[in-house]
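Complex shown without one protein chain; remaining protein chains in place.
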Amino acid sequence: MTRGDSLRAPAGVEPCAGQAGDCNRCGRIFADRFPVLGRHVNGRPLVYLDSAATTQKPGSVIAAEARYYREHNANVHRGMHTLGVEATDLYEGCRSRVGRFLGVPAERVVVTRGATSALNLVAGGLGPSLRPGDEILVTAMEHHANLVPWIEVARREGLVLRHLPLTAGGELDLDALPRLLTARTRVVALTHVSNVLGTINPVAEVAAAAHRRGAVVVVDAAQSVGHLPFTFDELGADYLVFSAHKAYGPMGLGFLVGGPDALERLQPVEFGGEMIETVTLDGATWAAIPYRFEAGTPNVGAAAAFPAALDTIDEATLQRLRQHEISLTAYALERLGRLGGLTIYGPLDAARRGGLVSFHDPMVHPHDMAQLLDSLGIAVRAGHHCAQPLHRSLGVVATSRASFGMYNAHDDIDALIDGIGYARSVFGA
Amino acid sequence: MTRGDSLRAPAGVEPCAGQAGDCNRCGRIFADRFPVLGRHVNGRPLVYLDSAATTQKPGSVIAAEARYYREHNANVHRGMHTLGVEATDLYEGCRSRVGRFLGVPAERVVVTRGATSALNLVAGGLGPSLRPGDEILVTAMEHHANLVPWIEVARREGLVLRHLPLTAGGELDLDALPRLLTARTRVVALTHVSNVLGTINPVAEVAAAAHRRGAVVVVDAAQSVGHLPFTFDELGADYLVFSAHKAYGPMGLGFLVGGPDALERLQPVEFGGEMIETVTLDGATWAAIPYRFEAGTPNVGAAAAFPAALDTIDEATLQRLRQHEISLTAYALERLGRLGGLTIYGPLDAARRGGLVSFHDPMVHPHDMAQLLDSLGIAVRAGHHCAQPLHRSLGVVATSRASFGMYNAHDDIDALIDGIGYARSVFGA
Amino acid sequence: MNAGMDELYREVILDHHRSPRGREPLPGPVDARAEGKNPSCGDELVLELACAAGAITGAHVECRGCAIATASSSILAELVAGRTPQQARALAEAFRTAMHSPDGVLADDLDPGDLEVLTGVRKFPARVKCALLPWITLLSALDAGGDGAPAAPATTEA
Partner (left out) sequence: MNAGMDELYREVILDHHRSPRGREPLPGPVDARAEGKNPSCGDELVLELACAAGAITGAHVECRGCAIATASSSILAELVAGRTPQQARALAEAFRTAMHSPDGVLADDLDPGDLEVLTGVRKFPARVKCALLPWITLLSALDAGGDGAPAAPATTEA
């Protein structure tokens, strides 16, 4: 395979404000800070195009977690020895840092084990306040993490689950919204950015309509935090969740952010130490918010490390990261389109999408595509991306997805395009 | 403060098979492998006596987690690129390693976020199979993590929660067992080692009695895995939980181990990606066991690191670690006893205890004790140790606890004893 | 081809993938039927068998999956015809064992045909379940017996 065979910016693609010299068209941002990118896979330099599954981590994040274990490791909120105080400071410092990043006070940030845990906390926590016949509105593009918990609460509490359909262009069908938001709608749950279509949803608009109906709004921001510039208040939602590991941070850590008084409405769903106020043998009262939602020993090591990821993002600025992802996405859409014979999902306009593109090649099954690309060192993901209902509506069981992080560049998309050509050649196309 | 002022083994204390030269009486085991132990706190070398809250981590564990992020980081069970396969291998390798460590096949090991998550999984997962009036038996020495989830299921499902009382010596009152195990008892939940009393419970005996009544047995092994030599089968329990971070491993990782067919009885309690088989907009079927209990992106970094902790334990051998903890505990019991005026909790015989000693000094409140010890670089924990009901029955709101890991030595207990003397002197005692 | 890809996508496999056998519905009654799926990939498969005089006379496989699953389905359709249910089961089980063993040898007396080529997939652990799916589904069809009662969908993810 030859790489970088087309080094000028194609017409219509705005180069983002990259670092000069890094790459000819669009600078990789801080790529040299991500140790894994120095790897070779199958004898080729790694081309990592799977950031929507998990982003790579800058060395500063990796070092911060190691430093925590080498210098401070202790349990938090317990006892009063120096290591315990330091560990607590690091843990609470992460909570404040996340609050600052999204523009909310620390008391409205719950530390969880990931976006999935956070969504289970919201769905399970709202459950007891819902009555049979109450309605929950989800969209037809949700990740299983923002769908299956609602299916379960609906089953348990006798609720009605409704689905906001999509337009042919892969966007929310807002015309259907007035009809689907009823007097019984209590919860509207939607993703900020689809992990398959890339679509950026008009969360503020949906939230305003939902609030007029008296429903609370839950936003799955797993694909947007650290990638799109926004504050919690701009979205107008009541609950927002995300995972650190998709925002250049460590695994095993996520967050639930609540609007004013929103966390107060949740019953705890996990029970144990640290989340109680008083326990007798037969009953318990809950600790203050947000602690009541944080049962057991948290992942202090990951919390100690995540601020370094947010620092990296802030150093690059979200505006620049966003421009970069738009530029890469536009280029990918254009080159994939020019290949011909591919179905490309989601909006055509890169400015309406997050940094990912899913596609389907009728000649090469997505798994074979991923395998053959991997043989060239190119990592893309193949499968249903935890969105089976969406794939069913797209008429396929699996797609291929290329997704971008700050460290990617136009070169990587060139490699992908060449790789697709190679995969087709294997199947004699 | 002077340290090591009494360098001969006191009568009646068997020195364990320590490494010659490490310390005069009982060798610290692998202490030089634990970077944090090189720290100074308040100008003194750290004396870490809070391993029951969380153990320190050997450098090999810290390095393994960093190596994962530097070389392999990817999401698991998804796509088929090389990094994803490597990450999956590391994650599944951890599952197998834990299975081997406890003598069970990997399919019976569920990876969780900690012991608390695992206990919530068991309690919540058994819940739907229980009927109003069914009984759950817990003991009066449980950590909140093995109590509050049962209080909640009992409340939700209309169950009766019964409590196995303790003897004056801080052991389970087995005489009360026949009376408390009734035809309605469905679950018996007990800790293997009390995190306050140190008591090692006769789990196999209780389990046999419970099984005769048809109840399932849940063991909280948070304080025993990595410290006591045993296999899952020896305990005779149906469910066993523990946290990696108390067994020299990383935070944000724990395990639920099930007996044959035991996991089959659990309904999933967390929902999302990776735990489903098929999802439609209105329903879902679950993936195979153990995956159905592992919703969302797991903590792959921690899973990649934990085997290094188990390797360290196996290298030392559990037999030797156990001997070491007995020796330290016996010495602590003896020296604390000789101080006079202290209440010391739990069995008098170190061989019947885990590696921890809780005590109460009427002259110095536990928080002041912890603070004053910390000023000497000595880390102990003060508080209710997430066992309020037990403390209430002991007639105190808080105790001080010194707990031991492989890296401790008799010297550390000498420092503790001197420190207690110093704390007393501050309060004019 | 690149790094090992020629071991995975052997010509025989590509050939089965391009013109899969067993795609035509069975002419007569269906004596055993099973569905299989790999939930994590989305691969889905329906297998129907016809039997007569104690032997399998034909197989019909509808496979929505990758090249490996498709080729494996095709090889299955080719190989089971003419075998007794016991022989078919033995072949499926030998294949499963081979896919999890280092050398991947299938005894010659099993008459494994192109299945021998497919054992090369064992060097790509993530693809093993693609190759196995049709054969696991076959075992489930045979378990269900000739009574036509649908068994739970077979899956390679246990």
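In this document, chain identifiers A, B and C correspond to the written order of the chains, with residue numbering beginning at 1 in each.
In the analysis below, a residue touches a chain if its C-beta (ideal position, glycine included) is under 8 Å from a C-beta of that chain, and two chains touch if they have at least 3 such contacts.
Keep in mind it's a predicted model, so treat the numbers as computed, not measured.
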Out of all the chains shown, which come into contact with the hidden one? A, B
Can you tell me which of A:A244, A:A287, A:I313 or A:I413 touches the chain that was removed from the display? A:A287
Out of B:V111, B:A284 or B:A398, which touches the unshown chain? B:A398
Option touching the unshown chain, where A:D32, A:E234 or A:E277 are the choices: A:E277
Please identify which residue in B:S224, B:S243, B:Q388 or B:N408 touches the non-displayed chain. B:Q388
Contact footprint on chain A, counting only the chain that is left out: 77-78, 80, 84-85, 88-89, 107, 274, 276-278, 287-288, 291
Chain B residues that touch the omitted chain in the full complex: 42-43, 365-368, 371-372, 375-376, 382-384, 388, 391, 397-398, 422, 426-428
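By our rule, only the chains that are shown with their structure count from here on.
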For chain B paired with chain C, centre-to-centre distance based on mean C-alpha positions, whole Å: 47
What whole-number Å value describes the gap between the mean CA coordinates of chain A and chain C? 37
Intercentroid distance (Cα basis), chain B paired with chain A, Å: 33
Junction residues of chain A - those touching two or more other chains: 42, 367, 371, 382-383, 388
Pull out every residue in chain C that's touching 2 or more other chains. 40, 126-127
